[in-house]
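On to chain A.
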Amino acid sequence: MNNLIRIALAGSISGVILFGVEKLVTHYLKENKNSKTSYVVAANLSYDALFLGHCMPAFTVSPNAFDSVTGMNSFNLAQLEASYAENLIMLHLYLMNNPTPEYLFLSATPESFDRNFNDFHAYRYAQFLDDTLVRSIVELEDPEFYRWSFLPYMKFGFYNSEISFNALQGWKHKRNNRSKPYFTDGLELPKDELGNRPFEKLSYAKAYQFTWDETLAEYFDRIVKMAQDHGITIILFETPLNKELSNPDMLPNRKEYLSRIDSIADKNKLRFWRFDESELTESLENYYSTLNLKYPAVLRFSKELGERFKEEYGGDRTKRNE
Partner candidate 1 sequence: MDNLTQIEAVIRKVFKDDSLIIDAQTSADDIDGWDSLTHLQIITEIEKHFSVKFTLSELLDVNTVGDIDRIIQQKFA
Partner candidate 2 sequence: MPFGNLTYLVGLIVALLIYSAVGTVFRTLYLLLLSLGFLGYISPESLVILLLVSSLSYACYSGMRGQTNRSLWFFLGVAINLTGLFFFREFSIRESWSISSYSVEYALIAVGISFYSLQNLGVLIKEKLQPSAMTIPFTDFMLFSAFFPKIISGPLLRHENFLPQLSPDRNIDWVPGIQRILFGIVKKTVIADRLAYLVNHNFETVDPTGWNNLIVAHLFALQLYFDFSGYTDIALGSARLFGFKLTENFNFPLRATSITEFWRRWHISLTSWLRDFVYTPVAFGLRGSVLGILLAILITFALSGIWHGLALTFIIYACTHAAYLMGEFLLRDFRMKIKVVVGKSVFNLLGWFLTVNLVSISFLFFRSTSCIDALDRIGHVFSCSNFFPSNWKSGFIYKIAVGGDQQNIFNLSITLALTFTVLLAEKYVYRRLESNKIRVGLMVLFMVSIGLFGVFTDLDKFIYGQF
């Protein structure tokens, strides 16, 4: 019997320690300014426009460059490999904690409706599992993680290699009273850890067939509905892809997918901007991969986007100067 008591004691002490660490980590994760989730929840932000999507917009839209043309104040909420499920959570967290923006630029491309090009990263939202909407999406998208998340600390421990460092960084940010994220306007320049990355042509297997994912389309609808309910103007857009991707030999059903997005846009009365004709697509010099632009080209594209915005929505929108 004595041993049973000892084992219960060991279990309880471990539980209490892990629970304590969980509280600390929750606190410091929320202090981490480099986490886009924590950033949008903590600061009272008042942006006019948001960009939302997966890595294509995260790598390609510079809000600063866009603002320099439009005179707006915008932020890029897109995250690496983030699916529409993640985008929905991001928009939800933003709208809950900040004044409603006027415009939402939502990335829509054949890749974003195909699970092979995006994923769900439960650890990005682990500190917000108390929120019902976050909880329900996490449960659907990462059931294995969700199943264990009730154990003390397991919602962080499950993906601890993505959490521990960020919590420590949050502690450092708190100590240094840091207020701005590393990516000031949300543009995430591609990581270039191993020296200069040469252009990588093999981004796609030859003749890749996209697979439409219905659940992603549902999340997309929910994003649109959420934004419209808040009276936000939505603009769908696709970042400029390299010319060779328009070649039907490479992506046989790309055209079909684009027309599906067109019909979704029509149904919701949204504009869908594409940049296939942009000068940028002509030269490989502008790309470091078939999907992603190099930094100077990113700035050019963001200004092009701004010009398009001015053209269609008119006027000099310098109502706010910050």
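Regarding candidate selection, all candidates are chains of the complex that A comes from, given by their letters.
The definition used in the following text is that contacts are C-beta pairs under 8 Å (C-beta built on N, C-alpha and C of every residue); 3 or more make two chains touch, one makes a residue touch a chain; residues count from 1.
As the structure is a computational prediction, the values presented were derived from the model and not from experiment.
Trainee: Going by the C-beta definition already given, which one of 1 or 2 is in contact with chain A within this complex?
Mentor: 2
Trainee: Can you name the residues of chain A that touch candidate 2 in the complex?
Mentor: Chain A reaches candidate 2 through residues 2-3, 6-7, 9-11, 13-14, 17-18, 21, 54-55, 80-81, 116-119, 144-145, 148, 151-154, 157-162, 164-166, 168-169, 191, 193-195, 200, 203, 289, 291.
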